[in-house]
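Only one protein chain is missing; all other protein chains are in place.
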Amino acid sequence: MANVPEDLHYSKDHEWVRVDGDQAIIGITDYAQNSLGDVVYVELPKAGEQFAANEPFGSVESVKAVSEVFTPIAGSVVKINEALADEPESVNSDPYGEGWMIRLKMSNPGEVDSLLTAAEYEDFTKAESE
Amino acid sequence: MEMLEAMGLGSAEELFDSIPEDLRLKRPLNTPAALSEIELLDRFEQMGARNAGARRISFMGGGAYAHYIPTIVDHILSRSEFFTAYTPYQPEISQGTLQVIFEFQTLVCQLTGMEVANASMYDGSTALAEAVLMAERVTKRSKVVASTATHPQYLEVVRTYVQHAGIHLETVEFDEKTGQSWQALAAAIDDQTAALVVQSPNFFGCIEDVAALADAAHSKGALLVVGITEAMSLGLLKSPGACGADIVVAEGQSFGVPLSFGGPYVGLFATREKYARQIPGRLVGETYDKKGRRGFVLTLATREQHIRREKATSNICTNEGLIALAATVYLETMGRRGIQETAHQCAQKAAYAARAIAKLSGYSLPFTAPYFNEFLVRGPGRAVDLLARLGKEKGIDGGIALSRFMSDRPNEFLVCVTETNSREQIDALVDGLRAL
Partner (left out) sequence: MTINKVTTHISPNEQLIFERSQKGRIGYRLPALDVDEAELNIPNEFLRDDDLEGMPEVSEVDVIRHFVRISTWNYSIDLGMYPLGSCTMKYNSRLNEKVARIAGFANLHPLTEEQDAQGALQVIYELQQHLAEITGLRGISLQPAAGAHGEMTGIMIIRAFLDARDGAAASHRRTMLIPDSAHGTNPASAHLSGFSVKTIRSTAEGLTDLDHLRELCAHGEVAGLMLTNPNTLGLFERNIKQICEIVHEAGGLVYMDGANMNALVGVARPGDMGVDVIHLNLHKTFSTPHGGGGPGSGPCCCTKEFEPYLPVPRVVKSSDSTYGLDYDQPKSIGRVKAFLGNYGMMLRALSYTLTHGNDGLREATEAAVLNARYVAAGLIDDYDKPFAGAPMHEVVFTDKRQTRKGVHTLDIAKRLIDYGFHPMTIYFPLIVQGAMLIEPTESVGRQELDQFIGAMKLIAVEAVENPELVLNAPHDTRVGRLDEAAAARKPILRWKER
């Protein structure tokens, strides 16, 4: 049973968003990391890069697959999780904590409200697995 | 027949029921009937006998080199377990192949002075083309500069590969006095340049100043790509890696691979560790199983076509596995001492030949640059005729006429000397040229 923390926002592409003032932290969900398998490499953007909502900002690689990762909201990159370069497996072991990927300064703070709640995301993933 | 019946089929023809009738061949193929082994070998021996070039004493280089191949190379290549094996996708039953590739990758790094090498490309020319594509990926710039002292066929291949890749290939001319091109290349660098591409020793055999080029390229944030056609030069000359190259590609045919009228050969491709995820081709890495036993696997596969598809670093799948094995066996047999001794003999014999030819009246060496085992000779008349007569009258292939590649240089030809050319052969070449 995948973990879906209550206090986060979610996208249909399996990313989560944690709001911190006018910034947002983004990563991929427990459901996503489970489907991917052992993560071996995470490709992240550089600080300062700008992204529109639903634009890919990087990718996650397992041994046999590559998946693009999208930002559910628009913003510019303030910081990236450099630790993932040495320990990409954090995405598997702690997807909502140590496995965070980027921190954005949000372009439209209200945008998060159009994302899925934890309950909505849980229903969505249940439907997907059927 | 039994099997057909077991399938409920009346005839072999029914196997193809899913092919519409109007598409099925109603006649036998118009190709020859089967030959027995005896007849077949006879036919091929006859065709082989019509290749006079294979029987002559040869001083031909130009991208393919006649070096001695130790007897054990072919023996090992002929082991069923190596040549009838498949790509090592199932590592548990392919450790032989995988370990060979790991050793090959290591040897290529050692020789080129680089940090990461792949499991092989088709040959030197396509390796060079892929290096140019990689430089564009890494720098995100689209201008690449090469010189006309690069092997003309290699340049043609690069042009084919870049024509739809949004890469602009510029060429600069080599220096008429020295035969080198590095000064012109260095002068052409700007901040739009993705890479400078230099062949060293170049098509004329001249050694280029790779270190100076590396500095020039890096000063503008560009990469230096070094291409090598005569890999044996790495036994004597400073490695491109030690000179600061970013990507090194080479034709590996000099290492235990027969001339075989142009193929199969093997492309070497090496780069710095920081670019490992941008490298084309297969990579073998070291790892362990659950019991801690060391093994090797294909790795970083997410760069490749079967996973990344249109975003792959290359479309390459099958490469030159068995030829990489040949090179590996050769390099390990000759070893640290043998490669250096072979390179030393090549250089000394070439210098001996050059000195003697330069003394002949009517002959000169147009370029002043240092060379490894190949150099340009200017003769008293059309090189094509001169060489044809030398071949017919003395049974010697004295070199390659430059006019075959550059129509404005009719009297010049490339001479290559390797450890397989004895003093008698070199003296016969010189005598032959003198007599013409």
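Labels for the chains are A and B, by order of writing; each one numbers its residues from 1.
Here, a residue touches a chain if its C-beta (ideal position, glycine included) is under 8 Å from a C-beta of that chain, and two chains touch if they have at least 3 such contacts.
These figures come from a predicted structure and were not determined experimentally.
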{"item": "Hidden-chain contact residue, picked from the options B:I72, B:A187 or B:A435", "value": "B:I72"}
{"item": "Absent-chain contact - pick from B:R137, B:K177, B:K220 or B:H306", "value": "B:H306"}
{"item": "Touching residues (missing chain, whole complex) on subunit A", "value": "37-38, 40-41, 61-64, 88-89"}
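Note that only the chains that are shown with their structure count from here on.
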{"item": "Complex contacts: residues of subunit A adjacent to subunit B", "value": "40-41, 61-66"}
{"item": "Residue ranges of subunit B touching subunit A (in the complex, touch as defined)", "value": "277, 301-302, 307-308"}
